[in-house]
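What you see is the complex with one protein chain gone and the rest in place.
By written order: A, B and C. Residues from 1 in each chain.
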Amino acid sequence: MYSIRLSGIELRDPFVIASGIVPDVPEYMARVCQEFSPSAITTKTFTLNPLEPHKPPTLVKISDGCFLNAIGLGNPGIKVMGSMEVPCNLFVSVGGSSLEEIVETAIIGEGKASLIEINLSSPNRRGYGADTAKFVREIVKEVKGKVRKPIFVKLGPWDNVVDLAGKALEGGADGLTLINTVKGMKLDVDAGKPVLSYGTGGVSGRCIHPLAVRVIGEVYSEYSAQIIGTGGVFSWEDAMELFLAGATAVGVGSAILERGFEVLNELRVGLTAFMEEKGINLSDVIGMAVRK
Amino acid sequence: MYSIRLSGIELRDPFVIASGIVPDVPEYMARVCQEFSPSAITTKTFTLNPLEPHKPPTLVKISDGCFLNAIGLGNPGIKVMGSMEVPCNLFVSVGGSSLEEIVETAIIGEGKASLIEINLSSPNRRGYGADTAKFVREIVKEVKGKVRKPIFVKLGPWDNVVDLAGKALEGGADGLTLINTVKGMKLDVDAGKPVLSYGTGGVSGRCIHPLAVRVIGEVYSEYSAQIIGTGGVFSWEDAMELFLAGATAVGVGSAILERGFEVLNELRVGLTAFMEEKGINLSDVIGMAVRK
Amino acid sequence: MIRSKVVEYSEVGKSHRIVFTFQGRRPLPGQFIALILPGEKEIPLGVTDYNDSTIEVYVDSPKLFKRILSSRYVVLEGPFGKPIPMGNTLGVATEDLFHDVLFPLREAKRKGFEASLECWGSCGADFPHREGVKWDVVVASVPREMLDKLPRSTMVYVRWVNMNCMAGVCGVCQVNGNLACVDGPFLELRKIVA
Partner (left out) sequence: MIRSKVVEYSEVGKSHRIVFTFQGRRPLPGQFIALILPGEKEIPLGVTDYNDSTIEVYVDSPKLFKRILSSRYVVLEGPFGKPIPMGNTLGVATEDLFHDVLFPLREAKRKGFEASLECWGSCGADFPHREGVKWDVVVASVPREMLDKLPRSTMVYVRWVNMNCMAGVCGVCQVNGNLACVDGPFLELRKIVA
């Protein structure tokens, strides 16, 4: 009833783990797969070569259900994926500071991936993420030419996101992941300086949920594209809002930080109960609230 | 110790009431002045002619300390100000759908104003607010040519806000009010449609505070302009973050909706205690966290 | 937004009494809540009682009552408005509106004060009380045209203004410069007829 097809990939339920949550420790990822059966794990974003994370503090909770992080895409480089055996769908998140790097990373990442998610929207490292989004059409086109797995592009809640989503789709993207974190800052009033060592960070969680609903709604109503909706999903109701706005699948991130992977099951149970009571399928509701 | 000068206006404390909170009912405004002594009330945004607010629901609480509203600049027209006798500083917020309308509204509004705040950033009415921001330099220049009171421009947390702030200052603005609400949407999962009649709305309150800190910090570090900081100030610590980021005064909005005008006094008491303990003046901390 | 479910309901005269779950701030006597019909409207509802995360209201419209019963949940907002002071409390109401004064009377009793309902007609509740009590608070809900029959110090439930935009930011709930949705819904009679 609530299994979905995301760009040809069968997912037993619509809840995937968003990027940046499960660290790239293969045994740990495997255990998450076995214990919590996520329909997919989106990996942390890999770059071609190892990238040091920013210095701590890199992650703080700023209010109920809201986090601020600036890990800065720190990762051991995509090549570690070669030896990674993880018994569930992997959505491999890739990034880089140039078109060439992203393409090469995607090619290597494809091996273990069910889907490639190109992260063009991290606000937390200059030259990467958000700074590369303006080349989205070219990047997607190049990656599509070299990689056969479905390509999703993760964009931020920017003023031109509908525009960029259109360019991603023109370039051949199979879908979009919306939204990345919102650039914010937390200051310590005693020290008189930022709490995170990087200064600014990305706000995630409850604080950005209404923004995610709006952005997904705008993009879906324009293109009816396949969307992995991410942004502050803590309850099945939050997820349902993203489905109604146009998401086909939903990524869960901050809720896992706050409550653990068990939240996945709460979401499944809640969503199932609602759909059974209403007598509907998930496909009936996708985009329903914004369809023109 | 914490009285401030905002563009030549003496304010006994740095906490002003943000726009959109106190309705344009003169007797009520007068009572708020007498009972709570705000250093200034920013009026709801006036346009030249009356504007019907959107149909209800126009305002809902979406999570702890966060609201979503789409009043849509509904107001009885600036002319009602003529008979308004309010015994405290009024920051008169003006808007419109054209340069001419805004100028004319500002001219009429000047009579009772200590300061004119041009609202170019409401996300809640097409053709007004955010849609007029691209003409910010011209608008400010025209208004400055006709009005002698200080002119502040209220901008939203957009990707080009530093740019637009620069244009406002080039046009002659005396300062900036940052930030307006963030465009979001809340859906009802049972009805499958938006909760607000307008569909989308502006998110205010706690949810947008880290965004306000970041935007104020970016604008201040670029121009060292005078800034009225608004966005999710519920406690003196929240306010202090805005001061550290560069705000000279702080607007309080959602906190009043949630806790009443009494919150103004809590803010004053908390801030005073902190500054006394630290042995500092407010002017020592403004922009401290972002000064280059 | 508070998602609430119906816990209990009954017919009382021409009105319907509904008890909802209420995971919100505890309302105090004199306050009201709003029922949100998504994308359609908001409807102010006086609170007639509160007990352990359930809230009691009266719904006069049969159509609205039916709609509430057929919904999986309703969306409530609030509480809004200003609590009335506690003390020996006299309620005055016509028979269709007596529910507006129930919460102040009930809470007064629970707090050990005297309470009485002076009903203009036949109301669905009564409160035993000592004779010769001095009333600290008089609350009333009567049609607007009957206001002249009330003592000047009465706190009157202002039913005839538009309570939309509950927190008062639109100013539509104004009555002689008072905001019925912020300072009310019970406003002193002298403020209303001033």
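In this text, a residue touches a chain if its C-beta (ideal position, glycine included) is under 8 Å from a C-beta of that chain, and two chains touch if they have at least 3 such contacts.
Only a predicted model underlies this, so the values are computations on that prediction, with no experimental measurement involved.
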Query raised in the report: Among the options A:R5, A:K55 or A:R126, which residue touches the chain absent from this view?
Result: A:K55
Query raised in the report: Which listed residue, A:E10, A:E27 or A:E262, touches the chain dropped from view?
Result: A:E27
Report summary line: Given A:K79, A:K193 or A:K278, the correct residue touching the omitted chain is A:K193
Query - For chain A, the residues touching the chain missing from this view - result: 20-28, 31, 44, 53, 55-62, 69, 71, 74, 186-188, 190-191, 193-197, 199, 257
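Basically, only the chains that are shown with their structure count from here on.
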Query raised in the report: How many angstrom lie between the CA centroids of chain B and chain C, rounded to a whole number?
Result: 34
Query raised in the report: When the C-alpha atoms of chain A and chain C are each averaged to a single point, how far apart are the two points in Å?
Result: 47
**Report entry** Residues of chain A whose C-beta touches two or more other chains
**Finding:** 237
Report task. Enumerate the residues of chain C that touch no fewer than two other chains. Result -> 72
